[in-house]
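Only one protein chain is missing from this complex, and each of the others stays in its spot.
Chain IDs A, B and C follow the sequence of writing; residue 1 opens each chain.
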Amino acid sequence: MVCQHNDELEALVKKAKKVTDKGEVASYIPALAKADKHDLSVAIYYSNNVCLSAGDVEKTFTLQSISKVLSLALVLMEYGKDKVFSYVGQEPTGDPFNSIIKLETVNPSKPLNPMINAGALVVTSLIRGRTVKERLDYLLSFIRRLTNNQEITYCREVAESEYSTSMINRAMCYYMKQYGIFEDDVEAVMDLYTKQCAIEMNSLDLAKIGSVFALNGRHPETGEQVISKDVARICKTFMVTCGMYNASGEFAIKVGIPAKSGVSGGIMGISPYDFGIGIFGPALDEKGNSIAGVKLLEIMSEMYRLSIF
Amino acid sequence: MVCQHNDELEALVKKAKKVTDKGEVASYIPALAKADKHDLSVAIYYSNNVCLSAGDVEKTFTLQSISKVLSLALVLMEYGKDKVFSYVGQEPTGDPFNSIIKLETVNPSKPLNPMINAGALVVTSLIRGRTVKERLDYLLSFIRRLTNNQEITYCREVAESEYSTSMINRAMCYYMKQYGIFEDDVEAVMDLYTKQCAIEMNSLDLAKIGSVFALNGRHPETGEQVISKDVARICKTFMVTCGMYNASGEFAIKVGIPAKSGVSGGIMGISPYDFGIGIFGPALDEKGNSIAGVKLLEIMSEMYRLSIF
Amino acid sequence: MVCQHNDELEALVKKAKKVTDKGEVASYIPALAKADKHDLSVAIYYSNNVCLSAGDVEKTFTLQSISKVLSLALVLMEYGKDKVFSYVGQEPTGDPFNSIIKLETVNPSKPLNPMINAGALVVTSLIRGRTVKERLDYLLSFIRRLTNNQEITYCREVAESEYSTSMINRAMCYYMKQYGIFEDDVEAVMDLYTKQCAIEMNSLDLAKIGSVFALNGRHPETGEQVISKDVARICKTFMVTCGMYNASGEFAIKVGIPAKSGVSGGIMGISPYDFGIGIFGPALDEKGNSIAGVKLLEIMSEMYRLSIF
Partner (left out) sequence: MVCQHNDELEALVKKAKKVTDKGEVASYIPALAKADKHDLSVAIYYSNNVCLSAGDVEKTFTLQSISKVLSLALVLMEYGKDKVFSYVGQEPTGDPFNSIIKLETVNPSKPLNPMINAGALVVTSLIRGRTVKERLDYLLSFIRRLTNNQEITYCREVAESEYSTSMINRAMCYYMKQYGIFEDDVEAVMDLYTKQCAIEMNSLDLAKIGSVFALNGRHPETGEQVISKDVARICKTFMVTCGMYNASGEFAIKVGIPAKSGVSGGIMGISPYDFGIGIFGPALDEKGNSIAGVKLLEIMSEMYRLSIF
């Protein structure tokens, strides 16, 4: 499938790009630090398989936190919501994504939601399989169906870099282990989780995943119900209440669509029934969201009245 | 206007009522403690002015936290969002509605959102007028236009009871005063705020206000644009991200509509474009939401596919 | 009584003074902001009524937090420790003196100790008397007996300045009022408390009060048992565990004597059985202690082996 370059979209990208100066690329992972902070690309994938783009939509990036929605969808379909929500809560939190405080102050100790790191780690620990490889393959195969792209894999360099530095994530796993919320081997899950975060794709692939959510789980190309309706709805709800870190509330007001961001600068957005959006803009704001990506979505939301509220 | 009793709705109410045993009426305000914990009533007000009801929808109750959305709408129309959001944030919080901690830990010190007490107090402090009476009249006149009911007023007994006991609210006002977030006289705002919370209506009135939000601010009876479109959208967004106290996330997943609850047991819900819902069920769950009201909305959401996600 | 200027002490003062450059005078109270940051004076009052001094020991300053020990002593003698410690705890805290967080997180809600603001406000609220004037006179009369100086009074300008700005202190009073820990009228206590903090004296007076504690409550000049032995011991214990704000632990290691500081730059120190120390040095470190005063006590402690540990 080819994605058509679109001039109107290109003009919006150009306008949004102006804010990249005020952002910074994530510096704590060497591979991410190499990104060009002035990059910005967007793809819009419609439910009728039309695709529009602006910027270099072939450039790949790692999913990082965007992967949290996909592992959640997989695990929810596997175990059902009752079991999954016995391990992780459903409430947004005003705390940063890597805060450990509420694990101590909230009783019983369980992560407030699956979009913060503690919650995402528990979700990943629930991915089925006997070995890390088997579990990763299971997740990758799901993501390949979502993108309808068999080439999707993860970036070894980024995964290794994160594996060797993610000490706060380890801290959270052990903390939750004390209370039985996290039952798996910590290092195995760290291995799986950092590979999950390092899964690579481009804006176009990401837009296509968004379109699957827009169609309530049905793939616009293959027609396959890749995600069950109920699970698609739950995931979109989490994207609204806590998809953009602790800027989710402001984003809901300014943009008003389900979206999930990652520190590599990716954002997946969803306009219900209509289309999915894939954005890559590595310069981040202070909350960890793509600064130009958010700006672009604001412009688009206002122009095309995208808000679901 | 007369609201038609509806048998199908009555059956749902009967089903939802079963959970009232597990709830408790709010005990800290004597007037609220007198409520019958097994009460449950609901009114649905459609955009075409049809109204359906079940239970005793004539019974009045005080708005309590539901009033937070209305004062926010008024103040947003008066000053615009830039000014209002310089005083109060837009982020949901995992903390209880009367928590003071984040005022100390978050910098700059400002309430995370206008649906928690600290934020609502700031919003009320912005209501225009030279005296408490003038400011209350201004708010009441707005609410009378929303309900198209000139009789709406507040319950003196409840207001006085809350005024003499709301020490944590006073603490928050003074705390914010130190940082210039709260600029008004504390006792004057406490007087105004407790009267605002004590504004009384019945489920039918509440459903009608919901219908105004459903119609993006336009009143279905009078045709008047009582709330501007943009402000109506912002209020509905807040109702989704933080309208049901620190159970908003779970409610968004289970029910999926903009809603705001109060400790008297009221809930206002909104089905976009279609109708408003007014509920009164004074038995509360441990988060402070009407236990049977939430149950009823869950049943309705599943049956009629109300979720916006 | 005249205090003899002492050359050895003067040399130590000169040495300690070098660090004043790194400190800042308290800026939030206009009257305190006018202090000369390079000032440093010290008086040592021995149990045999010999007094040595260096620097301008006649210069007066307000007690600020130093007054917390004196009101505590008065209230402990009045009501006994069981009653007082039912209102306020005995534990040091790693939090700043004006932190409100633990009032919410610790159950039951009561201030951790009487040396942080919340605890001191409760203690002051317990001072006996029908009016603020009567209660202040009662406290002043106690302090006049401690200094054997009938001239001691408070600085109206400082008191008024603090009264009009102490919003966080008001917040704490109201917060505690919700839980019955604070029972008095908030504004009356604020009036009394800000006057208490504004009580003025010089280093010499302060050293003499220290000597009373050194003699377990007996006044070296008058022979009067101004403070009971038991209460003197309790006060000295608090001065060690929490007398120097959240730098008390480090101070105990570096200096090792009971001491209490105030944001005006005063420090009262006690060498058990031997002498009291009064210091005035308005340049503060980042924890709110006199930077040169602490330095001077470090030098003295090392030189004269003052540590009680």
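As a working rule, a contact is a pair of C-beta atoms (placed from the backbone, for glycine too) under 8 Å apart; a residue touches a chain by one contact, two chains touch by 3 or more.
All values reported here derive from a predicted model rather than from experimental measurement.
Report, in label order, the displayed chains that the undisplayed chain touches.
So, taking every chain into account, the missing one touches A, C.
Per the definition of touch given earlier, which of B:Asn48, B:Ser86 or B:Thr105 contacts the omitted chain?
Selected residue, touching the omitted chain: B:Thr105.
Among C:Cys3, C:Leu112 or C:Ile143, which residue is in touch with the absent chain?
Touches the omitted chain: C:Leu112.
With the missing chain put back, one of C:Ser47, C:Thr60, C:Thr165 or C:Thr241 would touch it. Which one?
C:Thr241
Quickly run down the residues of chain A that touch the omitted chain.
Spelled out for chain A, the touching residues are 99-101, 103-105, 167-168, 170-175, 177-178.
Which positions on chain C touch the chain that was left off?
With respect to the unshown chain, the touching residues of chain C are 89-95, 102, 106, 112-113, 233-234, 236-238, 240-242, 246-250, 252-253, 256, 258, 272, 307-309.
Basically, only the chains that are shown with their structure count from here on.
May I ask you to sort the chain touch graph into line, ring, star, complete or other?
line
Find the geometric centre of each of chain B and chain C from their Cα atoms only, then give the gap between the two centres in Å, rounded to an integer.
48
Rounded to the nearest whole Å, what is the centre-to-centre distance of chain A and chain B, using the mean of the C-alpha atoms as each centre?
Computed from C-alpha means, the inter-chain centre distance equals 33 Å.
Based only on mean CA positions, could you tell me how far chain A sits from chain C in angstrom?
54
Could you list which residues of chain C touch at least two other chains?
Those would be 105.
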